[in-house]
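All protein chains of the complex are present and in place, except for one that has been dropped.
Letters are used for the chains, namely A, B and C, taken in the order the chains are written, and counting of residues starts over at 1 for each.
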Amino acid sequence: MNIEIVAFGIAKDILKGKSIQLEVASAATVEQVKKQLVNDYPDFQTLASLQLAVNAEYVVDDYVLNENDEVVLIPPVSGG
Amino acid sequence: MNIEIVAFGIAKDILKGKSIQLEVASAATVEQVKKQLVNDYPDFQTLASLQLAVNAEYVVDDYVLNENDEVVLIPPVSGG
Amino acid sequence: MRSIYITSDKLDSQACTEAVTYDGAGGIVVFVGTVRNATKGKAVLHLDFEAYEKMALKEMQKIADRAMERWGLYSMVIHHRTGLVPIGEEAVVIACSSAHRKEAFQACEFAIDTLKETVPIWKKEVFEDGEVWVSAHP
Partner (left out) sequence: MRSIYITSDKLDSQACTEAVTYDGAGGIVVFVGTVRNATKGKAVLHLDFEAYEKMALKEMQKIADRAMERWGLYSMVIHHRTGLVPIGEEAVVIACSSAHRKEAFQACEFAIDTLKETVPIWKKEVFEDGEVWVSAHP
């Protein structure tokens, strides 16, 4: 299936864009997608952390993605 | 010697006045003066604490008073 | 009362303080995070904040809910600014009130500590010769 991943902060710089379309296995987990991203964009390995938010919530690594999910890359936050 | 003792808060109510003149032994200590006050005004015993400040500083109980000292009765404070 | 807000306009810590003032409240604690003029001795020109706003508001709301319940607060306000914030201006304001001060101190510190851990907002320090996403790398 095809999912859109939106990026913020330094993740945007690493992707060189606000979002990408990623072709992933159907019923792919968050963990699998993160691996695929790190593989395609090795700079993600340099970050202190990398999380995916799904539908504006943090999710566990074995969360199974759905084609309609709003998927957002969350690099280390630094608000405040 | 004669010393003037100024009172604040509930100490003023107990003395029924802003200040009193007290005749104390020369070289009287703070402790002796407090005992004399409690003797003359037993209501001081009902307070959670009673301190004397001398020249606008807290002093220890064996501080020896001087005729010209500014002596102030400090009942339990409750600022803030 | 809770007030959760993200804006690119100037924050108003006075309005936040007034918002949590309540006749039954004995203690109000306010935290104001301002933009520092230097990081590790290097002059900062300004900060640039970016937020995943929809999720950031949800996470800020969770912080306020948890703090209100855990410390029995009367109210909590969390306002965060985004976009370019000049030196000395307020980037975040957290205000809370409770019957007793100890609870207000703990809740306010919990809120800013947790905000910095969980709320999807990112800060870029802009220097004379470049820019850096804060905390991105270990």
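Basically, a residue touches a chain if its C-beta (ideal position, glycine included) is under 8 Å from a C-beta of that chain, and two chains touch if they have at least 3 such contacts.
Owing to the predicted nature of the structure, the values given are computational and were not obtained by experimental measurement.
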| item | value |
| --- | --- |
| Chain not shown, its touching partners among those shown | B, C |
| Among C:Leu84, C:Ala99 or C:Val132, the residue in touch with the chain that has been omitted | C:Ala99 |
| Touching residues on subunit C - with respect to the absent chain | 13-14, 17, 21-34, 36-38, 87-88, 99, 101-102, 104-105, 108-109, 112 |
| Subunit B, residues in touch with the chain not shown (by the definition above) | 8-10, 13, 46-48, 53, 56-58, 72, 74-80 |
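Keep in mind that, in the parts below, only the chains that are shown with their structure count from here on.
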| item | value |
| --- | --- |
| Whole-Å separation of chain centres (CA-atom averages), subunit A against subunit B | 72 |
| Whole-Å gap separating subunit B and subunit C, where each centre is the average of the chain's CA atoms | 48 |
| Whole-Å separation of chain centres (CA-atom averages), subunit A against subunit C | 26 |
| For subunit A, residues that touch 2 or more chains besides their own | none |
| Multi-chain contact sites of subunit C, meaning residues that touch two or more partners | none |
